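The complex appears here minus one protein chain, its other protein chains still in place.
Chain naming follows the written order as A, B, C and D, and within any one chain the residues start at number 1.
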Amino acid sequence: MSDFLQMTLFGLSNGAILALAALGFVLIYKATRVINFAQGHFLLVGAYAFYAAIVVLGLHWSLAVLVGVAFAATLGVLVERFVLRPMIGEEAIAVIMVTIGLSSVLGGGVQLFFGTTPRETPQFLPSGALTMAGATMPWSRVAAIGIAAAVLVTFSIFFTRTRHGIAMRAVADDQQAALTMGISVRRVFALAWALAAVTAVIGGILLADLSGVSAGLAGFGLIVFPVVILGGLDSVPGTIVGGIIIGLLVQYTAGYVGGGLEQVVPFIVLILILMVRPYGLFGQTRIERV
Amino acid sequence: ACGGPGAEEGDGDGPIPIGVISDLSGATADVGTPYSEGIRGYAEWLNEQGGIDGRELDLNLNDYAYDVARAEQLYSQYVNEGVVAVQGWGTGDTEALRQKVAQDELPFMSASYAETLVDPEESPYNFVVAATYSDQMRVALDWVASDSGGDGSVAVFHHDSPFGTAPVGDGEAYIEDNDLGLGYDSYAMPEGATDYVAQLNRAESAGAEYVVVQNVSSPAAMLATNIAQQNLDMTVVCLNWCADEQFIDLAGDAAEGHIMVQPFSPPSDPVEGHSEPADYLESQGESLEDKGLHYVQGWYTMHVMAEGIRHTIDSGQEVTGSNLRDALRSMDPVNTGEVTVPISFDADSHRGMEGTGIYQVDDGEMTTVERGVTP
Amino acid sequence: MITRSYRHPLNSSRLEPGEPLLEVSDIRLRFGGITALDEVSLSVRQGTVHAVIGPNGAGKSSLLNCISGLYRPQDGTIVVHTPAGAHDLTRRKPHRIAQLGVARSFQNIELFRHLTVLENLMLGRHIHMRNRLTRSLVWFGPARRQELAHRELVEEVIDLLQIQSVRHKPVGALAYGFQKRVELGRALCMQPALLLLDEPMAGMNAEEKEDMARFVLDAHELAGVTVVLIEHDMNVVMDISDRVSVLDFGRLIADGAPEQVSTDPDVAKAYLGEEVQA
Amino acid sequence: MTSAGDSGGQQGVLPTGPADERDEALLAVNNIEVIYDEVILVLRGMSLEVPRGSIVAMLGSNGAGKSTTLKAISGLLPTEHGEITDGSITFAGADVTAMDAADRVRKGMSLCMEGRRVFEHLTVRENLVAGSYTRGRISDSDLDIVYTYFPRLHDLRGRTAGYLSGGEQQMLAIGRAMMAEPTLLMLDEPSLGLAPLLVQEIFGYIARLNAELGTTVLVVEQNASRALQIAHHGYVMEQGRIVLDGTAAELRENPDVKEFYLGLGDEGGRKNYREVKHYKRRKRWL
């Protein structure tokens, strides 16, 4: 029983971080209909920015978080301005390719500055562990759940309630028509990218706390795909549910079945669910009228 | 060799061309970089010393980003440039090039220590400079057997790849053949995981007290951290690619007390053989402590190759791939100043050594438990 | 009237004029809470131009979509008659319905945007072609012969619709009016037994409407194709249709000859308003 | 429908704005040349003036470049690989030729694009809110103006726009453009696909908007008889340039306009579609 609880707790915390990482995809997709393959590298850059602020600049961790967030937001805006904007109106898949190129630039850039050696994590989340009913869970993971939940709820509200949220969705539907509404597609895009980069930094910082700062963080971007799709590409609540499902699924499979099956189980479940719900659990159906 | 047009053999008195395929930006760049720097450092140091019999080593060193197709391209380029030997890196590229190097008669050393490479029947031009993964596993199991008093249980946590699984089967066979009486299970470590708690739980339920890790440092460190956080009573035994300073740095306190099986002695345990790389690095304004043991590993791998070349020249032969192979097989064991046990090859076996060191993490340092242990 | 002769029959229905070709009985179609079609029944006879009119959102397009299998009505049957017998369409896949000779155009122009006019029209020939992978890969031989053979009918349609000049242009880059014509052409290339046209003249000026009306009438008069036509321009409807059905909020509120329907007070109220009849 | 029905009486009646204000050109397009994809020349020296407070109708056959003109005016060409290579556009005295599309809306130009283009996944209400983007925060009562003109939209306000019928979407598109409270409202074929009753309503509404709020309107329309009924001034466009212009009344009497755009025969009566000839006189003003 304590094993089960143990796995559940870890599954939940992994799910929270997965959801947070997935949020970046969703933000960008929602506004720009682009899947950002560089999202994992945003995570990487964010983690290194935070690391640099703490270790190289010697800042207090709270300041370092601010520096990291500011850096990411700037990066997001710059990327939008110089890489994505010229691609407005192009085929989605060409845009995807640009983000793949971008990931290469970001990854190489990080290596240029920090080399290839993994770095120790600057510990800032509470150390120690929460023990209950025979299960132990580090406080840092508990904190991760809290932070992820707060960020996700904020964004859910943003999209359904605010004018800017609606504008973002309008742009996603029809950029030209949005322009004729005076909605600056550029500004919306810049906002989406900046926000996505910021969530990536938060995700990167949390992740770095759990697994260290190394080039490997970028790989996280791929693990997140099943989560994004399972929840529905454009649904913020979907990322939460998707994250938790996948997080738990991986833990249980690893714990009860093993044999490396946990690597494919998310994908198998993903396909099965998609066959029943082609737009994920919460994704919006594409409207096809003739 | 089938060098094709424009190929010039490394004969005469000119520099001796050697191709190096390194991972400097790919999936294993964290350890690939210092290893590659060690190779380069040795060559530069040797050339400063006047080379081999007045002839310099001309390294052509390139990054292949852990991409097999790129390795093939580079290899083909090296063949074209008339190299006499190649230093490779990973399991994938070493496997992919095995036939080609045999056909082109180019001795090939790599950092892939799989047991399949030591048999000259199968891989006539591959030379394994360290104790194979399987030998390291055997040493680790011997250690576990004695540490536990013969009734311990081992969980092997391995990378999910040919590299990771290379010693798994041999380990199991070894326990049986030698009646070590150890429990034995294996667990794949999925790429990109943020914890191994579920796998550890399973291992714990199976009664494992020892975790042998065949993986690189970052995941191994995460595993150690998980063990510490979960207050599990398990000892980690790292083989080769996680038996290094990075593991200690990353895992911090969680690394304390764990065991490492590592054929190359780390800078923190100075031996005579460390002085050459250390002095050289100092002259470059760097230090061996910073570079770590994989630098040493690269350095002495290149050293073995250079010794082979020296032997070829000394015996009045032209420096060609096949002559170099013969030299490597026939020369005296290479002494590495106690960095490793002496390294030697012969026509029946390209297993450079069997002995390896055992270290324990103590106060953030690798401290020597024993050197030159053989299974 | 100048008559033209055709080497290829554009009409594939073998029924006698006046026989019922399509019978829609009591179909009901709901989307969530909305009832798009409510017990609609109508019958289209071979050799007629049958207009369907009604206010926006009345369910006209939905009716067409039910006939061509794109929507599946919850209740009711839709039957197409061929000399071989009657076929219920409600449980058939769209492509199987197309194989029965039911061709259509769409309200918002649904052409294959990146293909040329010619390719779009050749796609109209799809149901008459045999497509084998190996033959296609080899090209020389049967595949090539088949392409050439079908090209002849396509060229005839191109002539009919006077779109020779844009044959090789990607349709996405064509002006709206041409696209409408291509869409009609694509349906004609199917050698339809029943031609469903969803607002073929929307967005055209008087002159272009005349052309389009001419094309539809050509297909109808010269080739005898049965046409179901949705159109908002009452002048067109009055002039070219033999029978008119009026839908309002998913219900059939009138069905009869054009003159009869245009004077129906319900129709005037729901649809025509105080439309001035010049 | 009640309020729109009232507007029926306004048809053909000239709006009542002060004459001098109307004479000043709110929008002037001077000799612009537009090229798509760097090779396709679509507008070849197109000029046009829209006096403040007036309704201007633009007629032209398919492919003449009417939509392109409107896109050029509202700055949408860059999104379609198009560019203005020559000429200029001034709005309210300022040169806007190179201005960003979104900024033009802020300046008071609003385009209701051809083919409805509603935001499919947004609800009707959210579409309207998106339309009011340039006005900042708005409250629900600000939507009422649209609801009074199009009561049907009120009933549909919670529905996903993509599932509306064609006519409903068209109403929504116009209502949405209204929400920006534009000085110049450009409509690209607003009657496309609408039932007669609605066409009548919409034109009545345009006339009313112009009369009541003083909104200047530039309308591209195929339904020439309707358009010329409410417009003060008209342009006829062929192959990328203006070939004819004049007051609405003048155009209504022009024999070519009569034949090609109003569908009237030589005797002035309406031709029967069944009797149109295969090979007709095809006159072009080129």
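Here is the rule we go by: contacts are C-beta pairs under 8 Å (C-beta built on N, C-alpha and C of every residue); 3 or more make two chains touch, one makes a residue touch a chain.
In this section, contacts and distances are computed from a predicted model.
Per UniProt, the protein behind the absent chain is "Amino acid/amide ABC transporter membrane protein 2, HAAT family"; the candidates were "Simple sugar transport system permease protein", "Amino acid/amide ABC transporter membrane protein 2, HAAT family", "Nitrogenase protein alpha chain" or "Dihydroorotate dehydrogenase".
Screening C:Ser12, C:Thr90 or C:Gln146 for touch with the missing chain picks out C:Gln146. Only one of C:Arg104, C:Lys180, C:Lys209 or C:His232 touches the absent chain when the whole complex is considered: C:Arg104.
Against the chain not displayed here, subunit B makes contact via residues 2-6, 24-25, 29, 37, 60, 62-63, 65, 67-70, 72-74, 76-77, 79-80, 91-92, 95-96, 98-100, 103, 116, 160-162, 164-165.
Looking at subunit C, the residues touching the absent chain are 68-70, 93-95, 98-99, 103-104, 106, 110-115, 119, 122-127, 129, 131-133, 135-139, 143-144, 146-148, 150-152, 155, 168-170, 173, 186, 190.
Within the entire complex, the positions of subunit A that touch the omitted partner chain are 29, 35, 37, 83, 86-87, 90-98, 100-109, 111-112, 222, 225-226, 228-229, 233, 259-261, 263-264, 267-268, 270-271, 274-275, 278-280, 283, 286, 288, 290.
Just so it is clear, only the chains that are shown with their structure count from here on.
Among the chains present, the centre nearest to the common Cα mean is that of A. For this pair, subunit A with subunit D, the centres built from the Cα atoms lie 44 Å apart. For this pair, subunit A with subunit C, the centres built from the Cα atoms lie 48 Å apart.
Multi-chain contact residues of subunit C, defined as those touching 2 or more other chains: 61, 107-108.
Subunit B has no residue in contact with two or more other chains.
Contacts from subunit C toward subunit D in the complex involve residues 1-2, 31, 53-58, 61, 107-108, 173-178, 199, 202-210, 213-214, 217, 232, 234-236, 239-240, 270-275, 278. Contacts from subunit A toward subunit C in the complex involve residues 289-290. Interface of subunit C with subunit A (complex): residues 61, 65, 70, 106-108, 110.
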